[in-house]
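The complex is shown incomplete by one protein chain, all other protein chains being positioned as in the whole.
Moving on, here comes chain A:
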């Protein structure tokens, strides 16, 4: 049930900007499950989401920005448990790109204030072919898959 809100919002955003139906040949992106766990301090936060490409052409996520952060960087997590900044992530045709805890994640630096659970953080995702998609990610209580249990 919790997943529905971001899904609807993200899809709405995708429709508004790129068209979810996307009848033309090319990448066809939808963003689902976006959320930001409420961070412990106002300096940094993480963002998670999944980008699904139902089109027959690859696309690339080239960058993310957010009004709440001075900078949003994209990271992968190495097998050694270390974060590594990544400049761009491919989204294969008929594939997906997932950002989740302990793996790929968005890192929000220089927060203007501490995002509180219940609020929404807006992300602008930039793609090589699909232009921009605006995502409204709800801020959820901190924790893993069962935040707040």
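What we mean here is this: contacts are C-beta pairs under 8 Å (C-beta built on N, C-alpha and C of every residue); 3 or more make two chains touch, one makes a residue touch a chain; residues count from 1.
Convention: contacts and distances are computed from a predicted model.
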item: Among "RNA polymerase, sigma-24 subunit, ECF subfamily protein", "Flavodoxin family protein", "Phosphate transport system permease protein PstA" or "SCO family protein", UniProt-listed name of the chain not shown; value: "SCO family protein"
item: Touch with the omitted chain, as defined above, among A:40, A:56, A:92 or A:131; value: A:40
item: Contact footprint on chain A, counting only the chain that is left out; value: 37, 39-41, 43-46, 75, 77, 79-85, 101-102, 105, 107-108, 141-149
